[in-house]
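With one protein chain held back, the other chains of the complex are shown just where they sit.
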Amino acid sequence: MAHDGPHIVPKSILLKVFGALIVLTGLTVGVAYVPLGPLTVPVALGIAGLKATLVVLFFMHLKYDNPVNALTFTIGTIFVVVFVTITLLDTAFRGDLGNVTAQTVQEIQAEQERAQQRQDAIPSDSLRIAPSDYPNQDRGASMESDEGS
Amino acid sequence: MATETAPAPTEREEAEHDHHPEHLQHHFVSSKQQFDSAKLGMWVFLITEVLLFSGMFVAYAVFRQWNPDVFAAASGTLDQAMGAANTVVLLTSSLTVALAIHAIKQDRVQRCIYYLLGTLGLAGGFMVVKYFEYMAKFEHGVFPGAAFDPHGAHYEHLAEMTAAPQFFSIYFVMTGIHGVHVIIGMIVIGVLALMAWRGSFSSEWYTPVELTGLYWHLVDIVWIFLFPLLYLI
Amino acid sequence: MSTTTQDAPVEQAGPDEEETNYLNHETSIWSWLTTKDHKRIGVLYCISLAVVFLVAGVLALLMRAELSGSGQTLMGNDTYNQVFTMHGILMVFLFLVPSIPAILGNFVLPLQIGAKDVAFPRLNLASWYVYLAGAAFTITALLTGGVDTGWTFYTPYSASTGGGVLWMTSAIFVAGFANIFTGLNFIVTIHKMRAPGMTWNRLPLFVWGMYATSIVQVLATPVIGITMVLLILEQTLQIGIFDPALGGDPVLFQHFFWFYSHPAVYIMILPAFGILSELIATFSRSRIFGYRAIALSSVAIAMLGFLVWGHHMFVSGQSAISSIVFSLITYLIGIPSGIKVFNWVATLYKGSIWLQTPMLYALGFLFMFTIGGFTGIMVGVLSVDVHLHDTYYVVGHFHYVMMGGSVVALLGGMHYWWPKITGRMYNETLGKIAAGLVFVGFNLTFFPQLVLGARGMPRRYANYAERFAGLHQLSTVGSQILGLGLFLILGYALWSLAYGEKAPANPWGATTLEWTNTTAVPIHHNFERIPLVTRGPYDFHLADEVFGGGDGEALSDDVPQIPDPAPSAPSETDPTESAGV
Partner (left out) sequence: MGDFWLPEAASTMAPKIDSLFTFVNVVSGVLLVGVVTAMLWFMYRYRRQDPAERPSPVKESKLLEISWIVIPTILVLLVFNWGFKSFVAQKTIPDNAYEIQVQARSWGWSFEYPNGVTTDTLYVPADEPVKTTMSSQDVIHSFYVPAFRVKQDVLPNRYTSVWFEATKEGAYDLFCTEYCGRNHSEMDAEVKVVSRARFDEWLESAGTPDDIPLPKLGEKLYTQQGCQGCHSLDGSEMVGPSWKGLYGKTEHKMADGSTVTADANYLRESILQSGAKVVDGYQNVMPSYASLSEREVSGLVEFIKEQSDKELSEE
C-alpha cells in the first residue's frame, strides 16, 4: 500500500496509452459507419469504456495507486450503472400489466388521427379506434424495429 | 487498511527534513498522510462528479430507448468531424497533463509549465471548436428547450420529429455542463501554471498539480462517453 | 487506554486556573466565523440547525393547529400548502440530512478516532457557509412568492406554481454541496486520520455509522443536484425532460428525485444508529452485542439503500415489474435494520443499566424505531401500499423513523455529548421530564396518524371529512405535548450554558477516546498527546482507568495512567506553531 517516494509512470507508457486512445477514437468513428444492428450501442459503449479504463489506469495512475482509490472509483461507476439500469427497468416495461399505457396520450392521439385518415381514405364507418384499443400494445414492438438505428 | 495510520513514515520523513515541511498542515502527521488524504478526497470528489453526470446519462438512455429512430436521426445532424477533432484535442490535453505531472515529479519545473500551458491551449481549442458547433446550431434555430425551431436544409426534418427537442436539450445540457467543467479546469490550470512559474511546486510538493490532473482526466473521460453517444450512434 | 509520553503541551494552564480549551482559547466573533476547528464548526452548525428546527417545528405546530378541525380553522388552503411544504423542505433538506453528521459528526468523529481535526478543515468551514447560502436562498424563495409544491417538487405541478420554486430548487442544489463536503471530509478522515492502533475493528460504532452515511451523501447528493439543475432549466428554458406538456415524462422526475431522496432517508437514520450504539453501550456498560454485525449492516444498508427508491412509486404509473423488484429489495433492507434492533436489546442483557436522560432517549428510540420499521414493512407490501400510499399512514411511518428515530437519537446524543461540547451538565430531572413529554407527545401525535391513514385519510389535505376529526384532534393534542417537551429542552439547555454545573471529563464512564483522553472541554488541538489505541471501543472490563473506581465522576488528572504497553505514537508538532492553519 505504501510506496517509497512518488511513483513515476514512464513516459513511454504514457505515449503508448495516448497512441492507443487515438487508435480507439479512430475505431469508434469507423465503426459508426458499419451497420451493426442491435450491437451499435454496446460496441460504442465498449470502446468508450476501454478508453476510459486506459485513462483511469495509466493517466490517473490508478493501476499503481492505493487500492482504496480504485475501490472508491469502482463504487461510483457501479452506482451509475445501477441508476441507469433500474430506471430503464421501469421505462422500458411500462404497460406490462395493463395498469399504465406504454404509449403516451399524445402518441395514441397521433395514432388515432392516422387511423382516422386511413379510414377517410376508405370510406367506411365500421371502424372506430378507441384509446382502449391501445393500452396493451407494448412499446417493445416498436423497439424491435428501432433497434437497428 | 488497518495499518494505514501507522506512524512509521513520519519518522523517516522527519529524518529526511530536519525542519517542519513547509506545506504540512498541523493536523496531519506526515506529508505522506496529507498527500494520500488529498488524493482520496479528490477521488471521492470525482465520483460525485460522475454521479452528477449520471443523471443526464439516465435521461439520455430513457429518451433514446423510447425514441431510437429520432435519436439516430438527430445525432446525424451533429458535426462528427468537429466531435472527433475535439476528442483528439481533449485526449492530447490529457496526455500533456500527465506529462506535466511526470515532469514535476522529477523537479523539471520549466517543462511542467510548458505542458500546463499546452494543456491550457488545447482546452482553449476545445472551447473554440465547441463555440463554432453551438453557433452553427443556433443559426438554424436548434436551441435547447422551447426555442427549438429547426430550419435550413440540414435540420429541417427535425421539426417533424416528436423527441428531437429532447435530444437537443440533452445534447446542450450535457455538453454545456461538460463545457463548464472545461472552463473551470482551464482556470485552475492557468493558476497552476502561474504557481509553478513562481516556483511553488517541486517533487516534494505538487499535490495541486496531481489533483487537477485527476480532475482533468475525468473531464476527458466524460467526453469519451459523450462523443459516441451524441455524435456517432 | 494509554497515552504516549511527550513534553507537556505549551498552552496548558495550571489546574487551578480556568483551563484553556477550544471554547475560550480565542473569543472574538471573527475567530468563530473563520475557525477551522471541527469542534467549533460543529457548534456553529448546531446553532444554525437549532434555528431551522425551531422554525420548521413551529410550522408543524401550525399545521396541526389547522387540522384540529375538519374545515378551515386557522389558515386558508394556500397558506396551509405553503406551511407543509416549508415544514418538509426545512426538516428534510436543511435539518435532518445535515443534522447528526454536521453537529455531532463534526464534533465527535475526529475525537473518537484520535485525530487532531478532519482531513480538510477549510472545506469543513466552507460546508457551513455553503449551508448558510442554501438557507439564504430558502429565505429568498419565501420572499419571492413562497413554495407550495410539497418537499417532493413533483412535476408538472412544480413547473406551474409558486414564484419561489426556482429559488427553492437552487437552495437545495446549493445546500447539497454542504452535505457533499461533509461526507467527503468524513470518508477521508476515517480512512486516513485514525490514531495509531485505531483499527477498523476498534472504531466506535458512531464512526461506522458516520462512514456509512458519508458514502450515501457522496453518492446520492450529486443526483439531487443534477435533478434540481434540470428542473431549473426546465422552468427557464423549457427543456422537455420532465414536463409532459413539453414531451417529457413526469414519472422520470420521480425516479431522479427518489434516487436521492430514498438514500437520504439513510443519511438521516444511519448516524442515529451510530449514536444509539454509543448510548446503549455506555449506559449499560457492556460491549455492543454483535459489533461486527452492527457495523457492517450499516454499510450494507447504505449500499442497498440505493436499490429501493421505486417503492415510493408503486402507484405512480411505473411498470409493474420494477415495482416488484423494488419491493423485494426493500425487504432485504428490513433485515439488517432488524438485526440492529435485536442486537441492541441483547446488549442490555446482563449489563449495568443506568437510566440517565440519554439512555431514556435510546430506549424510546428502540420502541419508536421498531414501530417505524414494522410500518415500513407494511408500506413495502406491494398490494397493501396501493391502499396506504399517500395517506397519513405514510406520514405516520416516516415520522416514526425520522422523528422517533433520527431526531430522538439526536436528542439523546446531544444530551450525551452536551458536557463535552459545553463543559456543563444539564439538569437531569428536567431532562427526564422532557424525555417523557417527548415520548408521550410523539406517540400521541403519530400513532393516531397511522390509524387515520389506514382508514383512508389522504395526506397533504388542508380540510378533511368529518369522520376523521377525532383522531386528528388527538394528534394535535399530541403535537402540543411534543412541542412543550422540545421547548423545555431548549429552555434548560440555555440555562445550563450559563448556570449548569461544571462537567467532569468523563461523566458517564464511557470508554471512547473523546471521553477518556481529553480534558473536560477538549483543547483546541483535541489531545494533549495523540492517543495510542490498544483495545476495542467498548471494552469496559479492560478499561479500569475509565471509571476511576466510581461512575466516572472521579476521572481526570488524578487517575493513574497504565504504563505504556506499545511504542510511542508519532510525535506531534508544537501546537502553537501551526495554530490556525
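To keep things simple, chains are lettered A, B and C as they appear, and every chain counts its residues starting from 1.
Note that contacts are C-beta pairs under 8 Å (C-beta built on N, C-alpha and C of every residue); 3 or more make two chains touch, one makes a residue touch a chain.
Computed from a predicted model, the values in this text were never measured in an experiment.
Chemist: Any idea which chains on screen the missing one touches?
Modeler: Across the whole assembly, the hidden chain touches A, C.
Chemist: So which of C:R202, C:R285 or C:R424 would be touching the chain we can't see?
Modeler: C:R285
Chemist: Looking beyond the chains shown, say which of C:S68, C:T161, C:T199 or C:T534 touches the absent one.
Modeler: C:T161
Chemist: In the full complex, which bits of chain C touch the chain not displayed? Write them out.
Modeler: 77-78, 81, 148-150, 152, 154, 156-157, 160-161, 244-245, 249-251, 284-287, 289-290, 293, 315-317, 320, 323-324, 327-328, 331, 334-335, 338-339, 341-343, 345-346, 348-355, 363, 366-367, 370-371, 374-375, 377-378, 380-384, 386-387, 389-391, 451, 454-456, 458-465, 539-541, 547, 549-551, 553
Chemist: Could I get the residues of chain A that touch the absent chain, sorted low to high?
Modeler: Contact residues on chain A toward the absent chain are 94, 97-101, 103-106, 108, 131-132, 134-135.
The rule is simple: only the chains that are shown with their structure count from here on.
Chemist: If each chain is a node and each touching pair an edge, is that a line, ring, star, complete or other?
Modeler: Per interface graph, the chains form a complete graph.
Chemist: Have a look at A-B versus A-C and report the one with more C-beta pairs in contact.
Modeler: Between A-B and A-C, contacts are more numerous in A-B.
Chemist: Relative to chain A, which chain's C-alpha centre is the most remote?
Modeler: Between chain A and every other chain, the largest centroid distance is to C.
Chemist: So what's the Cα centroid distance for chain A and chain C, whole Å?
Modeler: The separation of the two C-alpha centroids amounts to 37 Å.
Chemist: Out of chain C, which residues touch more than one other chain, so two or more?
Modeler: 191, 219, 223, 247, 249, 252, 255
Chemist: Out of chain B, which residues touch more than one other chain, so two or more?
Modeler: Counting only residues that touch two or more other chains, chain B contributes 1, 4, 36, 40, 44, 47, 51, 54-55, 58, 62, 162.
Chemist: Chain A touches which residues of chain C in the complex?
Modeler: On the chain C side, the touching residues are 191, 215, 219, 223, 244, 247, 249, 251-252, 255, 259, 306-307, 309-310, 313, 317-322, 325-326.
Chemist: Residue numbers of chain A touching chain B in their complex, please.
Modeler: 1-2, 6, 8-9, 11, 14-15, 18, 21-22, 25, 28-29, 32, 40-41, 44-45, 47-48, 51-52, 55-56, 58-60, 65-66, 68-69, 72-73, 75-77, 79-80, 83-84, 87-88, 91-92, 106-107, 139, 143, 146-147, 149
Chemist: Give the list of chain A residues in touch with chain C in this complex.
Modeler: It comes out as residues 68, 75-76, 79, 82-83, 86-87, 89-97, 99-100, 104, 106.
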